[in-house]
Structures are given as structure tokens and as C-alpha cells.
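Everything below concerns the one structure shown next.
Yeah, one chain of the complex is gone here, protein chain that is, but the others are all in their spots.
Up next, chain A:
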Amino acid sequence: MTTSHTSRAFSIRRYTPELGTWGKLTARDSVVRKLDWILLLSCLALSLMGSVLVFSATRNRTALNHNDEYFFFLHHLLNTGIGLALAAGTIWLGHRTLRGAIPILYALSVVLALLVLTPLGATINGSRSWLAIPGGFSLQPAEFAKITITLGMAMILAARVDAGDRPHPDHRTVVQALGLAAVPVAVILLMPDLGSVMVLGAVILGVLLASGASNRWILGLVGTGVVGCVAIWQLGLLDDYQIARFAAFANPSLDPAGVGYNTNQARIAIGGGGLTGSGLFHGSQTTGQFVPEQQTDFIFTVAGEELGFLGAGLIIVLLGIVLWRACRIARESTELYGTIVAAGIIAWFAFQSFENIGMTLGIMPVTGLPLPFVSYGGTSMFAVWIAIGLLQSIRVQRPLSASR
């Protein structure tokens, strides 16, 4: 490697040519070659579709877009770029490196979540789940908690198993893992950000399932959830209007001015789209701003109205591809830790997507959850791309662990 070009005559021709940067990236065992490109491109496609839909939804919203019709469009692209960078960073660090930093990350996310409850927190749409940070930005710590809970639980549950001590996590480990999850869940419940709590519930369930924890834990957890819901309903812990608001997704007339209005307008927008939609930027519901929160929680209605069944279906198909690749990564991971992390991410993406699209279609209650990659929102975008980075990292590092 020290040969200089000036002494070419004495140089020895190397058996293998020195690799250039491109060469390095494309080498058979390089990180780039080992990446799941289908997963990556699907996520990128979703993000780019999202940016166009966000643009369509916010072009006319002069009250929001600071009189710059490209404001949200450019910010969405910027968020996607930052997300990509975060994913790359995650891959570069590797999930195993991160494993050591989990306690710090976990503590950080809990502190951030707690900060929301202090005067630093900001209330948007009745939910105090935002953290105002200098420079006019805001963070949603609950999004990071989804990652740290997954990682934290995976670390605890997989530790003994990956070490080969036990085939499955024992009860004590499960209790420890649940205890770890309970802290941020409780904080987020206090905000209250019920949507995120629901996602975290799904994540915890996914993590426990993938960890191989005893069936009793799974059934117990599901049972507790069901009993809890029934208790809240029966014990009258909620006011009638809250129940009406919850049920309005199915029957908009229960809360015609509130959630029912959203549900109804969302359904009209999507239903009006038909097979091929009214064409990008030509949706009357979208142009007329009849659907509230359309660039964030109700972004799917823009696709439904302007791109029709084909466009909205494409989003579902792309999400399907992402989840299929993630499932593959979970299956092929050689360590339980990787499997659990992947399963947590699958549960997170799947449930959040289902809940978000389901509420616009009127089959799920309305909660403030973004659609991964597509909805406008920095924190959410960063979180899902970090998750993609983790998935890629699990895949990339598989041969290493295999050759261990």
C-alpha cells in the first residue's frame, strides 16, 4: 500500500486491485451490498410519496405554511434526509454497539418524556406530548420511547438467552423488562398521549411474543388490557362525551362537531376518490381543507381522494413490503436480541399504520398517530428511520454473528 506512483518500475502488481470508494461500497461483503435494498427503497418511496401528499394538503393552508406553499414539502424532504442520515448513522454504529448505550438512551428518553410534563412541554390538539426546543422546533419524546423501550426490553430479555444460559427468558427477566417499559408508558399516559400508549402496548406485546416468553405472560398482558378497558368503561371513569368521542369513529353522529366531523369528512374524501382519484392537487376535499390535520394524522385521506384506490392501495402495499422485509430480518436474525428488536419494530409499524389508516377509513377510533414515513412530522420521521437503521444493522451484522 505504500507504493508510490513515482516508482512504478519497482512496483509489484497486486494480486487484487486496490478498491476505490465505489469498489469498497460494492464489494461482495460490503455493508452496502448487504443492505436490504427493497426495504430501504420502499421506505424512501413512502417518504417521497408523503412529501407530495403533504404538499398537496398544505399548499393552501396559509394559516399554517407561513405563506410559503413549499414550506411543508421542503421540510418533509429535509426530515426524510435527516432520517436517512440517522439510519446511516445507526447502521454505522451497529445495533450491537448501541446495545451498550441502551441504558443511557433509555434514561434520556424517559427524561425527555418527563420534561414534556414540565412547563417546557407544549400542548397540541389537547395532548401535552410535545417538547418545545429552541429555534421554533418541537420534539415528541414518545416517538423515541418506542425505540428505547424496544431496545431496553430486548436487551434484558435476550441477555441470558443469547448467552446460551436459557432457551427462553424466565419470569424474573420478563418482570424486569415489563418494569422497564412501564416507566415511560406511565409518563406518556400522564401527558396524556393515548395513541402512543396504544402503540407501546402493541410493541410490548410484539417484544414479549418474539422473546419466547411464557404464554402465560402473553395471555396475561392481553387479558389485563381487555379487563382494563372494560373497567374504565364500566366504572364510569370516562365521561359520556369521552365515550361518545371514542365511539364516534363508527358513528360520526355521536360527536358531530368534533371527532365525528373528522371521521365523516375523511370518509367523504377517501370515498370520493374512487378507483383513480381526482388527480393530484385536484381533490375538492383537500383543496377545500375539509379534513382537519390532513398533513399529519389524516395524510392518508389525501392519497385516497387524489390518487384513488390505486394510489392509496400503493401505500398499503409499500407498508406491506416494509413489514414483510422486517419479518424476514426478524426471522433470519441469528441472535434473539435482533429478533426481538425487529419484532418490536414490526409491531410498532404495523399497529401504528393500521390505527392511522384505520381511523381515516372509519374502522378505528381517532387518535393522534402519524402514518410512518408519510405523515408530516420530524420526530416521527426520525424515529422510523432510526428503526429502519436498526433493522438494516441487524441484517448487515448477521454474518458476523454467524461466524462468531
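In this section, a contact is a pair of C-beta atoms (placed from the backbone, for glycine too) under 8 Å apart; a residue touches a chain by one contact, two chains touch by 3 or more; residues count from 1.
Following the convention adopted for this analysis, contacts and distances are computed from a predicted model.
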Per UniProt record, name of the chain withheld from view ["FAD-dependent oxidoreductase", "PadR family transcriptional regulator PadR", "FtsX-like permease family protein" or "Penicillin-binding protein 2"]: "Penicillin-binding protein 2"
Hidden partner chain, touching residue among A:Ala107, A:Ile124 or A:Ile363: A:Ile363
Sole residue of A:Arg33, A:His171 or A:Arg331 that reaches the chain not shown, by the stated touch rule: A:Arg331
Contacting the left-out chain in the complete assembly, out of A:Gly20, A:Pro134 or A:Gly164: A:Gly164
Chain A residues touching the omitted chain (full complex): 60, 161-162, 164, 167-168, 206, 209-212, 265, 267-275, 284-285, 287-290, 304-305, 308-309, 312-313, 316, 319-320, 323-324, 327, 330-331, 334-336, 339, 343, 346-347, 350-351, 353-354, 357-358, 361-363, 402-403
